[in-house]
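Complex shown without one protein chain; remaining protein chains in place.
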Amino acid sequence: MKSVLLTGFEPFDRETVNPSIEAVLAVEAAGICGVRLVTAELPCAFDTSAEQMRRLLEQHRPDLIVAVGQAGGRTELTLERVAINLDDARIPDNAGAQPIDRPVVAGGPAAYFSSLPLKATVQALRKGGIPASVSYTAGTFVCNHLFYALMHEVATLQRVCRAGFVHVPYLPAQAAAHPGQPSMALATMVEGLRLVVSTALSVAQDTRESAGQLH
Amino acid sequence: MKSVLLTGFEPFDRETVNPSIEAVLAVEAAGICGVRLVTAELPCAFDTSAEQMRRLLEQHRPDLIVAVGQAGGRTELTLERVAINLDDARIPDNAGAQPIDRPVVAGGPAAYFSSLPLKATVQALRKGGIPASVSYTAGTFVCNHLFYALMHEVATLQRVCRAGFVHVPYLPAQAAAHPGQPSMALATMVEGLRLVVSTALSVAQDTRESAGQLH
Amino acid sequence: MKSVLLTGFEPFDRETVNPSIEAVLAVEAAGICGVRLVTAELPCAFDTSAEQMRRLLEQHRPDLIVAVGQAGGRTELTLERVAINLDDARIPDNAGAQPIDRPVVAGGPAAYFSSLPLKATVQALRKGGIPASVSYTAGTFVCNHLFYALMHEVATLQRVCRAGFVHVPYLPAQAAAHPGQPSMALATMVEGLRLVVSTALSVAQDTRESAGQLH
Partner (left out) sequence: MKSVLLTGFEPFDRETVNPSIEAVLAVEAAGICGVRLVTAELPCAFDTSAEQMRRLLEQHRPDLIVAVGQAGGRTELTLERVAINLDDARIPDNAGAQPIDRPVVAGGPAAYFSSLPLKATVQALRKGGIPASVSYTAGTFVCNHLFYALMHEVATLQRVCRAGFVHVPYLPAQAAAHPGQPSMALATMVEGLRLVVSTALSVAQDTRESAGQLH
């Protein structure tokens, strides 16, 4: 039985809810057939989020890790392709830290690419009626930090596992407080995350089709 | 018992589904307590949509009419404030008609305002966690045509009733075929339309607060 | 020789410049061949803007009136098609007034349509390399108020004249203070306004092609 780690974040930026952890807990409640699922809520803080991820990897030794975070203003599930070795915080994190132009890991490579089968996943999501795209920037805040730290850790492991990061839009109730902003229902996110996990577990070789951007 | 007419449209513009009629039928299936609900699917055609609306008004003599249509690309439920006496079709309607710079009703007033309590409704929707805003243009296609024809008909009735138009976003499955576009889950639309109806039936005088736009 | 009145607005909403009056004054400085040009800066205030417009119409008896205003956030010159009989101010005007749900003219028609040849103008602008579109909402603030008041006044005149409203984007220097917002150079606006005037003076019958919107 495959072991899967799904993480979400606690609320930040004056929100009282974070759709990422809501969706992750709802996936856990429903379960995924044939999968041993571990979930965790991470602090929205540069240092402790990465530390907790390292402990979770050590403790659970998952075959697949999908970290999930909130991207308020986006319209779709966005599968991040690349994590960059850069912290540049426009606002303080929940612990009050606001690093500027600091590497996530001093001396680490400039970036890591996701090892999820992104294109097969986007294809499965769209076919399943879930709006989704590949994204080429996870920002420079805690989401990118955690994504980079995760990929860096995985790169040093002695065994094969797949890992990546998915951004989810605001929940409708959040968008109701930010007039004009797009949102996605929790049920749609949950269905989407289940497809992200099942595709990552079943597709060995990613689909060869463009999900590129001109700029 | 109050009588309420809810209408949606058939699919158009190469879509195989129209969220407006899906949401209207789902509201009907669930029912609204204390309300006699009549629903209808209107053709996405300038002439016949307005004709059918006139027949429905005559036949059912509803106290409240909420016409619903699809606004692909919008992020929220948008409550239309004004219907203008202008058809200007960028694409042909489902009957092949493509009127340009033609009045909806020759000799009719230049515009009609919605008689729904728009601000109280937006307030109720946002409080209920449903993204919503007032809109100041319903376009120049069949939605605006039907909205204008409805308000024109209501203006000539000998009895009091409230009427208006609500635009709904794409469903997630539609947005999945239009990468980058926002969407709203059917359940969110249904909950929203129920609040639109109950607010219109319970609020006599609209709230006095701005929902205006600078431009 | 045709007489043309061009008006712009003073700055509002914490801006120190308003592109509309900058562009209008630059058009005046350059002049338009064969045209007697009158320009005026209007206060960004509901009551006094309309009053000054009435005085200008009386004093100069122009053949063509083009009122210009700022639409921060828009990308193009937008030619407004319809003015609605509604004030709904999200912020106070420069005189401190913030009317909500008040008609521009009590007892006036619900709306007026522009009498500029909008489609021929958009065609001429695009052909001239100036981004432009028809817009179906001028908002509910001072721009729409002035536009409605202008069309109402023109409707009562005993002689033929054409009138309309054009929204211009932020200037680059304004957008530089609003990261992410689009802008347009003053020179592009000036060239555009000259084409708006010359097209309105030369095209008797508007082009018959759609500039409509689905919603």
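Read from first to last, the chains carry the letters A, B and C; within each, the first residue is number 1.
The rule is simple: a residue touches a chain if its C-beta (ideal position, glycine included) is under 8 Å from a C-beta of that chain, and two chains touch if they have at least 3 such contacts.
None of these values were measured; they are calculated from a predicted model.
Engineer: Would you list the chains present here that the left-out chain is in contact with?
Structural biologist: A, C
Engineer: Would you indicate which residue among C:A95, C:C161 or C:A175 is in contact with the undisplayed chain?
Structural biologist: In the complete complex, the chain left out is touched by residue C:A175.
Engineer: Decide which residue listed in A:C143, A:A175 or A:V197 touches the omitted chain of the complex.
Structural biologist: If we include the chain that is not displayed, A:C143 is the one touching it.
Engineer: Name, in rising order, the residues on chain C that touch the hidden chain in the full complex.
Structural biologist: 75-76, 125-133, 171-173, 175-177, 179-185, 187-188
Engineer: Since one chain has been left out of the picture, which residues of chain A touch it in the full complex?
Structural biologist: Against the missing chain, chain A presents residues 13, 69-74, 81-82, 84-91, 98, 100-101, 109-113, 136-141, 143-144, 167, 206, 208-215.
The rule is simple: only the chains that are shown with their structure count from here on.
Engineer: Have a look at which chains touch which and call the overall pattern line, ring, star, complete or other.
Structural biologist: Basically the chains just string along in a line.
Engineer: Taking the mean of the C-alpha atoms as each chain's centre, how many Å separate chain A from chain C?
Structural biologist: Averaging C-alpha atoms per chain gives centres 47 Å apart.
Engineer: So the centre of each chain is just the mean of its C-alpha atoms; given that, what is the distance between chain B and chain C in Å?
Structural biologist: Roughly 30 Å, centre to centre.
Engineer: Find the geometric centre of each of chain A and chain B from their Cα atoms only, then give the gap between the two centres in Å, rounded to an integer.
Structural biologist: 37
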